[in-house]
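A single protein chain has been removed from this complex, and every other one stays in its place.
Moving on, here comes chain A:
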Amino acid sequence: MRWLGLARRAHDLALAHVTAREAFGSRLAELGMVQQQIADNEIDIAASRALILHTAWVLDTGGDAGTASSIAKTFVSEAVGRIVDRAMQMTGAVGTSGDRLLSRYWREVRPFRIYDGPSETHRWSIAKRAVSSFKKRGRA
């Protein structure tokens, strides 16, 4: 939730850079490989929000959110890392420096994949539930 907001900020900072900076005869935002990173950030932001909203719906309607929250936590923590990392790539050397907040953000989001259950234990939980559910169903 909160880190998704920061990922949006990082993406906006990158957009501000690539729409202003000129190189190779055009704005960076007009280069295909930069566009791919812009699009991938948009996809990760949208997918993260959708998973968060689904988990919120499960919780608000009194459902068992064990699997949904593990899926959301794993995906969003990793997506936020990808988004901020791409934002840094798009912003180039200055993005790694103290002249931009991006370098601060890049450090801040990394521990998200570790605390509140690292990705590994959430994946473990998701997989065990999937196996258990399949065994109950009995067949494909």
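Here is the rule we use: contacts are C-beta pairs under 8 Å (C-beta built on N, C-alpha and C of every residue); 3 or more make two chains touch, one makes a residue touch a chain; residues count from 1.
Please note the rule applied: contacts and distances are computed from a predicted model.
When the unshown chain is looked up in UniProt, the name that turns up among "Acyl-CoA/acyl-ACP dehydrogenase", "ABC-2 type transport system permease protein", "Nitrate reductase" or "RNA polymerase sigma-70 factor, ECF subfamily" is "Acyl-CoA/acyl-ACP dehydrogenase".
When you scan A:28, A:52 or A:79 for touch with the missing chain, the hit is A:52.
Residues 1-6, 8-9, 49, 52-53, 55-57, 59-60, 65-66, 69, 73, 98, 101, 104-105, 107-108, 110-111, 115-118, 120-121, 125 are the ones on chain A that touch the missing chain.
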